[in-house]
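Only a single protein chain was left out; the remaining protein chains are all shown in position.
Then we have chain A:
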Amino acid sequence: MSHAVTADQLHKSYPGGVKALDGLSLDVRAGEVFGLLGPNGAGKSTTVKILTTLARPDSGTAVVAGHDVLRHPERVRREIGVVAQRSALDPMASGRDNLTLQGRIFGVRGTALRRRVGELLDRFDLTGAADRVVRGWSGGMQRRLDVALALVHRPGVLFLDEPTTGLDPEGRAAMWAEIGRLAADESMAILLTTHYLDEADRLAARLAIVDGGRIVAHGTPAHLKEELRGDAVHLELRQPPDEPTARQVIALVPGLREVALDGRRLSARADDGAAAVPAALAALESAGIGVAAVTVARPSLDDVYLRHAGRRFAA
């Protein structure tokens, strides 16, 4: 089986006529980290809720870990681990009690359960606080326990719904490191939703951009960025140039295209930005146009998002 998750044409509207999903399809391969990227309200959480059997789609089908989510939800539930967008712990129970109960529900018993709980507490650096009620824990610790809970039964598919939202930078870095370690485990597929571009870029092997309840683009981060064809080259000129002259000069530089001039700021795209810069500088200097600064940027997912969703990404 090569696909851990397959969703086909999911539609869902909420009472009151809010359309959450409008024909969303995706597939997550076994063992990979798949990122679902989009702003709040795009349909990421609804997708996760349907794939984790919490909600039912109005139409469409989904298969998770080899089981149909509508026909055999109870089989799906045995195979998945779920970290919801908001922490979902028993606040009055200790970390150990939270983990132990979760393990029992999945049929882990006795010594095996005790060992697994201890192992997860260690791995998530929670052993010191294990026997205190989680209400007093920091947000980062609670979030790590959420992930530990989802792993107690060694699921084949893990859903992480915005795992770093609300964490401070330190907590986010720790969570990224942990997700990175999880990703190395090739027996587990991970579906990660996020509204952070850098998070998707860093963690996901493949990703899909969701907008308005549909996938508007998908592929590897590198592939999506390549679709933009090349690097962005920005030149800061010393003073506003004579526009026709500047355009004429720059048009003769090989490799540059999509030239835009905005005051002192000249932008263009190049297949190989670094190679195009010296020629551009030489051409401008010889025409008497001084350059104050040059930047060459690889296209970011922000650019990808702009192109596919038609607007800037505002998380």
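Throughout what follows, a residue touches a chain if its C-beta (ideal position, glycine included) is under 8 Å from a C-beta of that chain, and two chains touch if they have at least 3 such contacts; residues count from 1.
Just so we're on the same page, contacts and distances are computed from a predicted model.
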Exercise. Refer to UniProt and select, among "Multidrug ABC transporter ATPase", "Nitrous oxide reductase family maturation protein NosD", "Short chain dehydrogenase" or "Transport permease protein", the name of the complex member that is left out.
Key: "Transport permease protein"
Exercise. Identify the residue among A:Glu74, A:Glu186 or A:Glu243 that touches the chain left out of the display.
Key: A:Glu74
Quiz prompt | Touching the absent chain when the full complex is considered, from A:Gln9, A:Thr61, A:Ser87 or A:Ser267 | solution = A:Ser87
Quiz prompt | Touching residue (missing chain; options A:Asp8, A:Glu32 or A:Asp97) | solution = A:Asp97
Self-check item: Sole residue of A:Leu99, A:Leu149 or A:Val249 that reaches the chain not shown, by the stated touch rule
Solution: A:Leu149
Quiz item: In the full complex, which residues of chain A touch the absent chain?
Solution: 14-15, 49, 52-56, 73-75, 77-78, 80, 82, 84, 86-93, 97, 101-102, 104-107, 133, 149
